[in-house]
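All protein chains but one are shown in place.
Letters A, B and C mark the chains in the order given here, with residues in each chain numbered from 1 onward.
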Amino acid sequence: MNKMNTTTQVDLIDLYTSTRQYTESICHALKTEDYVLQPIGEVSPPKWHLGHTSWFFETFILSKFDVGYQSFNPQYNFVFNSYYESVGKRVIRVNRGNLSRPTVGQVYDYRRHVDTQIVRLLNEIEISSEIQKLMILGINHEQQHQELLISDIKYIFGNNPLFPVYDEGYPIQKLSKKRKPIVCQEGLYEIGFDGPDFCFDNEKGRHKVYLNQFAISSELVTNDEYLEFMTDGGYENFVYWHADGWDWVNKNNIKAPLYWHFHQGEWHRYHLDGFKPIEPDAPVCHVSYYEAFAFASWKGTRLPTEAEWETACNKFDWGQRWEWTESAYLPYPGFKKEEGAIGEYNGKFMVSQMVLRGASEATSPHHSRPTYRNFFYPDARWQFTGIRYII
Amino acid sequence: MNKMNTTTQVDLIDLYTSTRQYTESICHALKTEDYVLQPIGEVSPPKWHLGHTSWFFETFILSKFDVGYQSFNPQYNFVFNSYYESVGKRVIRVNRGNLSRPTVGQVYDYRRHVDTQIVRLLNEIEISSEIQKLMILGINHEQQHQELLISDIKYIFGNNPLFPVYDEGYPIQKLSKKRKPIVCQEGLYEIGFDGPDFCFDNEKGRHKVYLNQFAISSELVTNDEYLEFMTDGGYENFVYWHADGWDWVNKNNIKAPLYWHFHQGEWHRYHLDGFKPIEPDAPVCHVSYYEAFAFASWKGTRLPTEAEWETACNKFDWGQRWEWTESAYLPYPGFKKEEGAIGEYNGKFMVSQMVLRGASEATSPHHSRPTYRNFFYPDARWQFTGIRYII
Amino acid sequence: MNKMNTTTQVDLIDLYTSTRQYTESICHALKTEDYVLQPIGEVSPPKWHLGHTSWFFETFILSKFDVGYQSFNPQYNFVFNSYYESVGKRVIRVNRGNLSRPTVGQVYDYRRHVDTQIVRLLNEIEISSEIQKLMILGINHEQQHQELLISDIKYIFGNNPLFPVYDEGYPIQKLSKKRKPIVCQEGLYEIGFDGPDFCFDNEKGRHKVYLNQFAISSELVTNDEYLEFMTDGGYENFVYWHADGWDWVNKNNIKAPLYWHFHQGEWHRYHLDGFKPIEPDAPVCHVSYYEAFAFASWKGTRLPTEAEWETACNKFDWGQRWEWTESAYLPYPGFKKEEGAIGEYNGKFMVSQMVLRGASEATSPHHSRPTYRNFFYPDARWQFTGIRYII
Partner (left out) sequence: MNKMNTTTQVDLIDLYTSTRQYTESICHALKTEDYVLQPIGEVSPPKWHLGHTSWFFETFILSKFDVGYQSFNPQYNFVFNSYYESVGKRVIRVNRGNLSRPTVGQVYDYRRHVDTQIVRLLNEIEISSEIQKLMILGINHEQQHQELLISDIKYIFGNNPLFPVYDEGYPIQKLSKKRKPIVCQEGLYEIGFDGPDFCFDNEKGRHKVYLNQFAISSELVTNDEYLEFMTDGGYENFVYWHADGWDWVNKNNIKAPLYWHFHQGEWHRYHLDGFKPIEPDAPVCHVSYYEAFAFASWKGTRLPTEAEWETACNKFDWGQRWEWTESAYLPYPGFKKEEGAIGEYNGKFMVSQMVLRGASEATSPHHSRPTYRNFFYPDARWQFTGIRYII
């Protein structure tokens, strides 16, 4: 994707086609029933992801640039719009899971239709820079939904008492045992994206930040280490927690990361390969910001800021877990929302959420970079989130 | 069914088999996706109904009377149990719609398995009166779920903005225009079930009641009449409503019966034949007890008690709508809960609910009788409920 | 009060005056701060009771019959109206506790003003039967609020960790140890109020009811007996409970009657004389309908209906506790709401509540009669409620 700005027509069509296929390949293990559910507000039904990503291309490419285009089904704008207030009345988010129709088959038909029309259009017309920009945005948007698909499928399966297996051979992440501090000297650094390639609007505005000296761990926190925190009473001692975090722990009776169950005298976890004992060497996963913060407090240290993370990240391996930072999700200097519906993409979420950096095992190939800013509310746990701390 | 106490083995097997088939025939128009949803707490996913009715026969017949019977899947007790606290930990009711597995196919396999085993068992053994009683209970239980299936499917379809059609030719109820008062004289009457045939425990204990003279309408309230109430400001004037009902109207912004929509200058309704203008002559449907009461108040009259209804019902046609009565659901004199899980069937719901009498277009054949006591909370609207008043 | 219909002017003024004074005497032990709180929705601030009962006389007597009467403060209609939708916009019930003004002193001024004007008016005019009827209603209304004042003060004190004492010498109810069954034969009886004296509209319509033979306990359930139920796991076994009751127990973690605390190895209770060990022989108090029902189920019996209670009550002592019955609060045959705001008094609450019969130690003198129908939701516990069962 780094060469996207010099993409030829053929390359763009190839990239579009392979992205669209990859989305569907994630759903290979699903039964029809699995496509329909929304067990909690954050988790969308897989068929909604399939429809919504298609709706994006229909709305922002076909409807705008394909003269005389007739929408596949005018009601789909209502059903598959997500948070784009300027495009039409949306099905409110928590209701996505109450719609059995359109069926999964109809949603795949919709994908087929959009794919055919997009490829035809791209072949027929001169691709303006505006179209190219929107196509690349749509592809990146779809890649984001690929990761959401994986985490949402995990939630749908992991909250079913039958614990269905998604893939028996789903790979398990392991960590190096050698941990060393990565030291960065005090000074003026630059963070943020700059360059001709694609990035989201929230990464733009490369700018100077002044950092004090710090050292960051070369490795993520493992299940083993996290169990020490649990065994040491981490969830029972308010002193490690934010006030909000402590309320969250008590109100929800939190005792362990999401998907962990104490079963027959041993901690187990659900993962896409099924219900199994936890792997001590795997990086801890599915923790909230509250938990990441409490763990770091217990350790006598803290999480990195996003500027520290970005400055140091080329000196350690990352990409297994989305790493909670101590930074709130706020605009970079000079941030401007784009005009129209596209402008709703990122800016309007810049309050009350925390930044995560890196990427996870569920992130799509070619969809990560050091400047990427992911963000979730501090209690979110269904993403593949982990912990790296300041040493 | 009236002759159930003299049923031969063959008759019982026939009755079982035809009841089971009728349940599945209700689902003929469903897509796989339609089986999975639970849009509100009261509505269960169709596949849950299919599984739960099978679980009933497995738990109360096969596990008890078939020596060495192995349950089809031990976890299904957890998944398909409903409110039987004494049988095991149940999936709490509102979570039924969060389970994509077992799949619809697996649920039908479960039905096949239970059907085969029940028929085999009934052919092999001497059918004791206990088994016969439980079989008849299970069949009646399944008939109740047949009606719930229809109303739940209607809710799933009727709350989808695409308004799927269940059956284009689904028949529409019409009413005679001639309305006359059925007069019953003051005196001592008997109500409640007595006799050798099946009834639910809540109908038992035929007992004397003293009634003052009353006259009851020979016909149900029509859509036309209900529209008059609406047009006359029925939903805006507290004077017709219970205090609880008035709160309910305002908190939920109620303006019309469930499934009614004001569309292009005209009231429409969703029904199993699709989204269409309301039929003036059809009996009003999907009203809560609060609405039935308010309508009667507006009319200057009241709803009948269940004793009045039962006393008069042989003089008018009934069976189109469940008819709200002014009676709370309470035990009859001498009511005793049965021992064990079967005892949880009815008695434990005898608080805060209202009695409905009659039957509806969705009630299964052979499943209605004058002594039948249906019951719902006063705000329930998703059943085929209507209004008959005292003249 | 029995001779109210022949009351002379002087008698009516005396009755008014003594009733008004009795209300204030209940508040003798209050500090200013105690008048202001509303710790739960059901409990009103004492100063609100003082104001609301005055508002009743101002609105229904002075404003209607005293030509040229100027309201003491026009905003008080907004502040002290309770549930009379037809009289003006009310402060919604849960907000009563958020108003520090009018001050307690101003509320007493308001009472003084209303008292002076009422007495003046009654002395000046010919007292029509309409005025007499409304005055008697207002006096009975105030007597109801006298009982609410006592139970609300108890709640305000009993939920303060300092457990303030209202009156060190507050008398404790004790029960006879001799319990015998009161038997009533099967047959046709009459219940409901008939006669020239005052009663509430919900008691009117003396009517025939047919009762089967029953026997009712001559004594209420004691704390001792209730402790047996608790010790026997009554709160842990769903089999004794309604489904709604069982949910209530679990959601609210109910383990004992309201105001009971397990303290230093022994059950204590808060009462108006302070925090003390429970008295074994006192009639159990502050139980919900759910608990009364569960206790009776555990005992293998049931609560009486209100018709049974009324039929038998002249053969046993009553008046210590409001006694939960198995009857839902519904209209008697022929019940008609009165016109206007007065009609809102009782009828609009006739859904989802249960009838209590008798009276309690907190009921005002001359305010009880065998036909009195009190009513609360099945989870209410802050009134002086107890249990009498069918033997």
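Going forward, a residue touches a chain if its C-beta (ideal position, glycine included) is under 8 Å from a C-beta of that chain, and two chains touch if they have at least 3 such contacts.
Quantities reported herein were computed from a predicted structural model and do not represent experimental measurements.
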Touched by the hidden chain, restricted to displayed chains: A, C
Residue in contact with the excluded chain [from A:W241, A:Y270 or A:W382]: A:W241
Selected residue (touches chain absent from view) among C:G51, C:G97, C:G245 or C:P283: C:G97
Listed residues A:E142, A:E225, A:E326 or A:E361, member touching the removed chain: A:E326
Residue among C:G68, C:P161, C:G265 or C:G300 touching the omitted chain: C:P161
Touch residues of chain A, complete complex, unshown partner: 83, 85-86, 188, 207-210, 212, 238-239, 241-246, 289-290, 293, 302, 326-328, 330-331, 333-334, 348-352, 354, 378
Residues in chain C touching the chain absent from view: 31-37, 39, 47, 75, 78-79, 91, 97-104, 156-157, 159-162, 164
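One rule holds for everything that comes next: only the chains that are shown with their structure count from here on.
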Touch graph components, with chain B removed from consideration: A | C
Label of the chain whose CA centroid is most distant from the centroid of chain C: A
Mean-CA-position distance for chain B and chain A (Å): 45
Where chain A touches two or more other chains, by residue: none
